[in-house]
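Have a look at the structure below before the remarks.
As you look at this complex, bear in mind that one protein chain is not there, while each of the others sits in place.
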Amino acid sequence: MNRHVLNLVLARLMIAVITLLIVSFTVFAATVLLPGDVVEVLLGQAATPEAVAGLRAAMHLDDPAIWRFIQWLGGIFTGDFGISYANNMPVADLIGPRLANSLKLAGITTLVSVPVALTLGITAAMWRGSWFDRSVTILSIGIVSVPEFMVATSAVLVFAVYLKWLPALSFANEIHTFGQLLRVYAMPVITLSFVISAQMIRMTRAAVIDTLNTPYVEMALLKGASRKRLVLKHALPNALGPIVNAVALSLSYLLGGVIIVETIFNYPGVAKLMVDAVSTRDLPLIQTCAMLFCIVYLFLITTADIIAILSNPRLR
Amino acid sequence: MVRSFFSLRAAGYRFNLVGLIGFCLVAGWAIVALSAPLIIPYPIGEIVDYDYFGPISGQFWLGSDYLGRDILSRILMGARYTVGISLLAVMISCSVGVTLGMTAAVIGGWLDTLLSRFLDALNSIPSKLFGLVVVAGIGSSIPVLVCTLAVIYTPGAYRFARALSVNINTMDFVTVSRARGEGTFFLIRSEILPNIIGPVLADLGLRFVFIVLLLSGLSFLGLGVQPPNADWGALVRENIGGLPFGAPAVMFPSIAIASLTIGVNLLIDNLPQKIRDRSQ
Amino acid sequence: MTDKVTNWTGADDAMVENAIRRGATRRELLQLMLAGGVAASASGLILGRAGSAMAATPVKGGSLKAAGWSSSTADTLDPAKASLSTDYVRCCAFYNRLTYLDKTGVPQMELAESIDSKDAKVWIVKLRKGVTFHNGKTLSSADVVYSMNRHLDKATGSKVNSIAKQMTEIKAIDDLTVQITLANPNADLPTILAMHHFMIIADGTTDFTKANGTGAFTCEVFEPGARSVGLRNANYFKSGGAHLDSFEFFGIPDDSARVNALLSGDIQLAAAINPRSIRLVESQPGVVLSKTTSGNYTNLNMRLDMTPGDKAGFIEGVKHLLNREQIQKSALRGLAEVANDQPVSPASIYHNKDLKPKAFDPDKAKALFQKAGLIGQSIPVVASEAAGSSIDMAMILQQAGTEIGMKFDVQRVPSDGYWSNYWLKAPMHFGNINPRPTPDILFSLLYASDAPWNESQFKSPKFDSMLIEARGLLDIAKRKEIYNEMQVMIADQAGTAIPVYLSNVDAISAKLKGLEANPLGGMMGYSFAEYVWLEA
Partner (left out) sequence: MTNLVEIRDLKIEAKSDAGRIIEIIRGVSFDIAEGEIVALIGESGSGKTTIALSLMGYARSGCRISGGSVTLAGKDMVTLSERARAKVRGTEVSYVPQSAAAAFNPAQTIMEQVIEITRIHDLMPPAQAEARAVDLFKALSLPNAETIGSRYPHQVSGGQLQRLSAAMALIADPKLVIFDEPTTALDVTTQIEVLRAFKSVMKKSAIAGIYVSHDLAVVAQIADRIVVLKGGEIQEIGTTEQILKAPAHAYTRELLAAFEPKHYARPLAETVASPKPPLLEVLDITAGYGPIQVDGLPLMKALKSVSFRLEAGRNLGVIGESGCGKSTLARVIAGILPQAKGDIIFDGRQMAQTAAARQKEELRKLQMVFQFADTALNPSKSIGDILGRPLSFYHGMNARAREARIGQLLDMVRLPSTVRHRRAAELSGGQKQRVNLARALAADPKLILCDEITSALDTVVAAAILDLLKELQRELGLSYMFISHDLSTVRAICDEVIVMYQGEKVEDMPTGLDQGPQHPYSKLLFSSVPKLDPGWLDGLEQDPELVRAFAKR
């Protein structure tokens, strides 16, 4: 049996790897096709033809694209992400600290939003049709339908400008105590939680309700089980798969999707970095960022699938 | 629209109140979007008020924006872009995604694998950044915007439709058609599609909401509809400076967005179902 | 405060401050204000405010957080490449120039002890003794020669290459003396050397991931697109050195976010705030505004070498179609002065007062467009938040256009990358020019045929020769004459429409003292870090 599971998991991982390859190619192609010549952007005023030609050669931009692709891919696997065009720093150095920040923000948001969302979703399903259920459903739609920059800016005004409880900017590099951590991350985290929770709530609710309609839950009811027991012991374990999947999808938003939050709270994360990279046609940076996002996404999705596999005794 | 609603009822469809509210909101905005140019009190670009972030007044029903333009007019026109663009995009993405999804499910094999992998890959690129790259590359015009949004949301529709179709595909009646010698197109069109259309519509509604939001998100990053026109997201964005004064210029566009998205959701969560009653 | 003063707009405020800067006497000012209809009682208050910066005694210590409006991974510590305000701020903090401009625009010695010339052609620069770089190296003429020569080397991609070109020879006489020879006489050299690009770096420096200068601050952190942190340079050559222990600088492109950060006390200085935020800022205690009209302007560029700019009459038409009044009142809420399509601002003594702004005259414009055969055509205009207020200006132009059947297709593009991708490139686009100390620099940077930032590709041999001629003249009056004529040429012939001179408004915490206006631009000509201090 366990070998069977192992095979399933390995198969899933293989799929992820294949996808990643496709992604890398797509990303590279896209960035190469991106108009606006790097060199001209770089030289700006000094873009005389000979200067352009020289720099192109120096940056190996004249090599055939496919060859550059292979080299680039090789570089990535050996941990060499190239040198930023914009300010000859190694891409790794540029991304490193930013990534750390982004992951920190994502992590904290996850810790906050996932438990809340799941609890709400499950309780809503438990008392389906009740006023509580209704209000949760409406609320989740309402929340998701307010633009996030609106949420963020209002939050800043209330908590930072008027109440002066929280800082308006998030200086990730000034955290020494837990208290500071709370203060600094409070608002970005709340904003992001608003954005990603709704979907999780909806999916959780739906999944749990689905399993609640199964014969074995009815059976448990006929054993005299309480509502709580029905949901927690019988429905939930079988709804795990879809729930984990929904969570993964929502979380995948937290790296690339947070650009707006990063802008408003001036939080130095990877999303903003990539926006800059795009504007300066800084291909190595763009490609690395894009790859980064895809890897994270695939990681989340794959983990979700594997959890689903492991949580299913039929496969175990 | 309203008439068609009643004819629905006549045809024996059941429509609950919440759904009705949603329907009215959506229909209302649709009508506004269609007739906007006729009903706006001022040209959207004209500076009619020397004050900025003006309050609600008899002259300017929803106050004036940061340049002293009439916000009501701008919202009414904005409906065109927000509703229009989102609707178009969601239509494209869903029709493409669903078709591919069904085909993949019916044909299966390597085609299925290939499509799934590729769209998964596409899906893994964050939407806002994707939008940025595209606009940085091709520039921002309404067609580009629509296509970008469509592309961004196609993988989701595909995943969804494929999952549903795979289930239907195992049903006996599909096997019957196969055994009869029917071609793929027939299987998709008249065996699979009619049986997944319901969920697909619901999914479409949700996607619509996300597109509306992404659209406003993009306009925050300086993309989106070009001035002096503006979708609602852009309106909120450009007047966000009025938030501290609680200026109507920033409140009402937000309310507009919320009302539309909530309306759509209420509608799709309570879609009318035909009453089919064996005991009748 | 404004409520005390009847019909007194920010524009008037700015005017007074400019007047002061121009060295107007108190009597002139009073007349000026009575003309503005202000009771003498109020006038004192205004003067008091305008002059408030000067009166106070510095306090040592404290750390300052300041936010500019733009910042990207293209940020650099290389003075030669510096192009954005954020770069200037960093340069001023970490490096020094040979000279700098005081608040009245008069060059003062910094790294140089003296700069002398008999014929304005060959200049002798004597350096201070005992100035050391952050890495301990002492300043010597070699460093100056290296720093200057970099601008001549095309590969450096210096932004002031065209200005530096006039230096035909730069050589070290001895350890502390440098001789600069110019192609043609130029009396403005000391002022030119005060530009941010001419910061002095250590001989042989090629790595700019850290700054090794002589400046009042040492570069602690430099994260492009994120932030820079400077620590007080203990052995700074100026007596006392900087007041602040440290300062952190970063960009918050989003206007309201920047203001909110200041109001919440996260930062003490928010540069160039949106005019619409002023109402909010003034309503908040503990925050003051520092306004300067230093010749910073957002202009509409129509390239003469591309359609529609190349069509005769089009440009003049647009200049007549720009409703400067409305731009000044609606778009900028009075924080601007109506301009006359040429770059020399009223802040400069060379400003041509007799050159009147083109009147807003749609009918004339229409006639001109018809002549150019452009009526009904859709003309793309690229605007971006990167160029302050350009989108609003564009829309005001667009609206005026629609009324005479002229279709301007405003294309709003992302501010990130605007300067590298659209500025100078699009046929019709907006630019934003930071103040420059002298007309000579402005002209040679923006209007000379070989100017690097020749926004409209304006090419005129006559103009070029006048530029050279004026440069050599040591007689102010004659110079002024020539410059006036050049301003007229620009206003009439160049493809750059300059509707208004922007008043730059920095919002600062009341605790922040010592911030003075400076002709080089906002944030005290970007050199605030060295001079300001925080009151406890």
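Points worth noting:
As written, the chains take the letters A, B and C, and residue 1 is the first residue of each chain.
Rule of thumb we're sticking to: contacts are C-beta pairs under 8 Å (C-beta built on N, C-alpha and C of every residue); 3 or more make two chains touch, one makes a residue touch a chain.
Bear in mind that the values here come from a model prediction, so they are computed numbers and not experimental data.
Across the complete structure, the visible chains that the omitted chain touches are A, B.
Touching the chain that is not shown, out of B:195, B:229 or B:259: B:195 (per the contact rule at the top). In the full complex, chain B touches the hidden chain at residues 14, 171-173, 175-182, 190-191, 194-195, 197, 273, 275-280. Take chain A: the residues that touch the chain left off the picture are 214-226, 229, 233-234, 237-238, 311-314, 316.
In this text, only the chains that are shown with their structure count from here on.
Contacts with chain B and chain C are shared by A. Farthest from chain C, judged by the mean position of CA atoms in each chain, is B.
Rounded to whole angstrom units, the spacing between the C-alpha centres of chain B and chain C is 45. With centres set at the average Cα position, the gap from chain A to chain C is 41 Å.
For the pair chain A and chain B, the distance between mean C-alpha positions equals 23 Å. Taken residue by residue, chain C touches two or more other chains at 256, 414, 417, 421, whereas all remaining positions touch fewer. Of all residues in chain A, those that touch two or more other chains are 36, 153, 157, 161, 263, 275, 278-279.
Chain contact summary for the complex, chain B toward chain A: residues 117-118, 120-129, 132-133, 136-138, 209, 212-213, 216-217, 220-221, 233, 236-237, 240, 243-244, 250, 254, 257-258, 260-262, 265-266, 269. On chain A, the positions that touch chain C within their shared complex are 36, 41-46, 48, 51, 84, 86-87, 89, 94, 97-98, 153, 156-157, 160-161, 164, 166-169, 171, 263-266, 268, 272-273, 275-282, 285. By the touch criterion given at the top, residues 15, 18-20, 22-23, 26-27, 30-31, 33-36, 137-138, 141-142, 144-150, 153-154, 157, 161, 252-253, 255-257, 259-260, 263, 271, 274-275, 278-279, 286, 289-290, 293-294, 297-298, 301 of chain A touch chain B in their complex.
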